[in-house]
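The complex appears here minus one protein chain, its other protein chains still in place.
Order of writing sets the chain letters: A and B. Residues in each chain are counted from 1.
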Amino acid sequence: MREPMIKPDVMRISWGPQHPMSGQTRILLDVDGERVHRIIADLGFTHRGIEKILENRTFFSGIIPVDRMAMVDTANMSIGYVTAIEKAAGIEVPERAKWIRTLVCEMSRINSHLYAFGLQAESTGYFPAVFLWTTVDREILLDLFEELTGARWSFNFFFPGGVHQDLPDGFREKVLKAVKYLRGRFKDYWGAMVENPLFENRCNGVAILEPKDALRLGATGPVLRGSGIDIDMRRDEPYDAYGDVEWEVITEDACDVMARTKVRFHEIGQALNIMEQIAQKIPDGPVKGRVNAFMRVPEGECISRVEAGRGELGFHLFTNGTGNPYRVKINSPTLRNMYVFERLAELNEVFIADIPVIINSIDPWYLDADR
Amino acid sequence: MSKISAADFVKAFQKAHPKAVKSIESTDPRRANLVVNNESFLDAAKSLRDNFGFLMPVSGGAIDYPDDNRIQMIYYLMHPSSRFMLTYRVDLNRDDPNMPSLTPVWEAMSFHEREAHEMFGIEFEDHPNMIPLLLPPEWKGGHPLLKDFKGEGKQ
Partner (left out) sequence: MNSNTLFAGTLTSLVQANQFSLLNIPSMIIEFLALNSKPLLQVLLLPGLGFILGFAIFAVWFERKFLARAMLRVGPYYCGGRSGVLQVFADFLKLFMKEIIIPASIDWPFFVAMPVFLSTIPSLALLLIPFDSNWVLWDVGSLSLPMFFAIMGISPLIPIFSGWASNNKYSFIGAWRVAYMYISGEISLVICAAGVAIMAGSMDLVKIVEAQRSMWFAVPQFIGFILFFLGIFIESERTPFDIPVAEVELVFGWRTEYSGILFGFTMMAEYVLFQAWTLMFVTLYLGGFNGPVIMGMPTASHIFWLLAKFMVLVVFIILLRCVFPRLRMDQMITLGWKYMTPLALLNLFFVIVMKMLGGV
């Protein structure tokens, strides 16, 4: 790789793709003793060219690659694309479909945040107890997904105009039972992670990101909200039923790794509240609008921004009157946060042992950075 | 920075930089589109950041119009207090697309300009670290997101 030159008194370690905690990417660390002087993120290991693929597919079949941009958080990826198409084509979505979409998106968000916790706990050296607890708890959500949509991940449930199927019988009671169970587990996680003195030792005061730096470097999602800035696309650009249920935007002021972890915790709590309200108050009605699968969208462009688990996801859709989009530009949250990660070594004193903790507090999912 | 709505921003910017603007409009309370001329691109960007409060860089991308023989480079910016999104655009000649880099103004645009360079062939002047971001280092296929791209290995 044509990477920047190594200075003479540092050692460059390649936290390469074969590493227990690097994810699907390579991170180069310039190390002097235990202190990290520079971080260089080498992305692109999972680049699939989704933007180019979408230009050659119809609108409906384009939802399939978009789902696979972040499997652990599927619904939030596809809702962005679907909302963009609906805005560009002027399609109305029935009320019940909007509520079902919100329910699935919030379940997806809980899925994504639980996965992030498990990795965060494992990155501090916590022999994978918490990671396996979260895997077990995610099974509850994945079973609900399977019952509703037929697949556990990547379910292609949304399309422009509604959702594929209505809720099956007894689903609302199952959702309420799942909410009650997860709320009970919440206390276990809080005790095991946030109140554990060694975990606090590893996470308090590590990688502080001041609010002005967070804005300037383009942070998004829990990274931004952990620095005290409340920007959340669900409130700022309401889509689906987020305007109809009661919830709050969570921010924390401590700006360090522990603040971001707490933001994710409380967002799970808020998501559980939203799920409960939806299961209780969902209106009746149809769930699919009348839409042609080979639809043509008039010429124009449209930007839609949604809040995925990792941050703000944007789709800028250019159409030219045919059945395929002309260009889809995807604004990925992880790509923005990876720039913040690179600059953290200059803003703070970072040790090698902090690197996995910091990575998992930023919670990257490299498949949506690479698209 | 105080709150300013999209429509007011459009009027204020038009008044402040009448010669730089090629076209400016606000189609939605949360969206604004701005196309500038190539010469005043960097100054208008600095004015957006300093005078109008667009501190938050969101993203950057490009789009290829082979029929008009132009590539349009789009930067997405957000106003932190008013929360509306501005798309800041400039048109480049398709045969020789080069433009000043916006990293001196918003440094987070570094990754997005690297991606635009490898996908469209746009040359950015004064970029601190122009190496490919997503494509593999042995890539020999040209620029993938151009409309006449035929695949790796075929020019």
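Following the convention adopted for this analysis, a contact is a pair of C-beta atoms (placed from the backbone, for glycine too) under 8 Å apart; a residue touches a chain by one contact, two chains touch by 3 or more.
Everything numeric here is computed off the predicted structure, so don't read it as measured data.
The hidden chain, counted over the whole complex, makes contact with A.
Within the full complex, the residue among A:21, A:142, A:295 or A:347 touching the omitted chain is A:21.
For the chain left out of this panel, the touching residue among A:196, A:273, A:320 or A:348 is A:196.
If you put the missing chain back, the residues of chain A touching it would be 11, 13, 18-21, 31, 34, 121-129, 132-133, 136, 196, 198-199, 201-202, 351-356.
We adopt the following convention: only the chains that are shown with their structure count from here on.
Taking each chain's centre as the average of its CA atoms, chain A and chain B sit 25 Å apart. The touching residues of chain B, when paired with chain A in their complex, are 30-31, 55-59, 61, 63-64, 74, 76, 78, 80, 83, 85, 87, 106-108, 110-112, 129, 131-137, 144-145, 149. Against chain B, the residues of chain A that register as touching in their complex are 1-4, 43-44, 47, 49, 51-52, 215-218, 229, 231, 236-237, 303, 305, 312, 314, 316, 318, 326-327, 329, 331-332, 335-336, 338-340, 370-371.
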